[in-house]
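For this depiction, one protein chain was excluded, whereas all remaining protein chains were kept in their positions.
Moving on, here comes chain A:
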Amino acid sequence: MESSLETQTVSVASHAVEHEHDEAGNSKFGFIVFLLSESVVFLSFFGGYIILKTTTADWLPPGVTGLDTQEPLINTIVLVSSSFVIYVAERFLHKENLWGFRAFWLVTMAMGTFFLVGQAREWAGLPFGFTSGVFGGLFYLLTGFHGLHVATGILLQTIMLGRSFLPGNYDKGSFGVEATSLFWHFVDVIWIILFVLIYLWQ
C-alpha cells in the first residue's frame, strides 16, 4: 500500500511538471473548450430557426417562393473540400516542407475567399432583406454570422502565412497553425448543418 502510493506519487509528479511547461498544450485545450462553447451559439440559432420555422404562419416574406440551391451547393462543395486541403497543408508542415505548406495553405485561403464572394453575390441578388419578416431575419443572421467566421478564418490564415516567412519562430508544431485549422474545420461543419437547415429543408 505504502509503496504503491509512493510510485504513484512520483509518476504523477513528472507528468504535472511537464504540464506546467506545456503552454501550447494548455492553449490547445483552451481553444477546444472555447470552440465547444462557440458551437452552442450556433446551436441556439439553429434551435431558434427550427422553432420559428415550425411555428410561424407567414414563414416566407410575401412574393418569395424559396431559395435557389444551385450556387450555394457549389459554394458548399468548395468550402467542405477546403477542409481536406488545409489538412494536407498541415501534413506538409509536419514534414517540415515549408513551401508545400504555404502552397496548400494559400489554396485553402483562395477557396474560403471563393465561398465568401459567392455568398456576397447571392445576398446581392435576393429579393428580401434582413427585416423582411421572420425568415429574412434568420436567413441573414445565420449566413451572416457564419460568414463572419469564414472571414475570421481567412484573417487567421493570412497571419499564419505571413508568420511562416518570419525567421525563427516557425516550427512544425506551431499552435497557431493547429488552432487555425481546427477553427476552419469547425466553420465547415457548421456550414453543413446550415446548408441542410436553410437550403435543403425549405
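As a working rule, a residue touches a chain if its C-beta (ideal position, glycine included) is under 8 Å from a C-beta of that chain, and two chains touch if they have at least 3 such contacts; residues count from 1.
Rule of thumb we're sticking to: contacts and distances are computed from a predicted model.
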item: Chain excluded from display, named as in UniProt, from "Iron ABC transporter", "Cytochrome c oxidase subunit 1", "Diiron oxygenase" or "1,2-phenylacetyl-CoA epoxidase subunit A"; value: "Cytochrome c oxidase subunit 1"
item: Chain not shown: contacting residue from A:Glu38, A:Glu71 or A:Glu178; value: A:Glu38
item: Positions on chain A where the hidden chain makes contact; value: 2, 5-6, 8-10, 12-17, 19-20, 22, 25-27, 29-30, 33-34, 36-38, 40-41, 43-45, 47-48, 51-52, 55-58, 130-131, 133-134, 136-138, 141
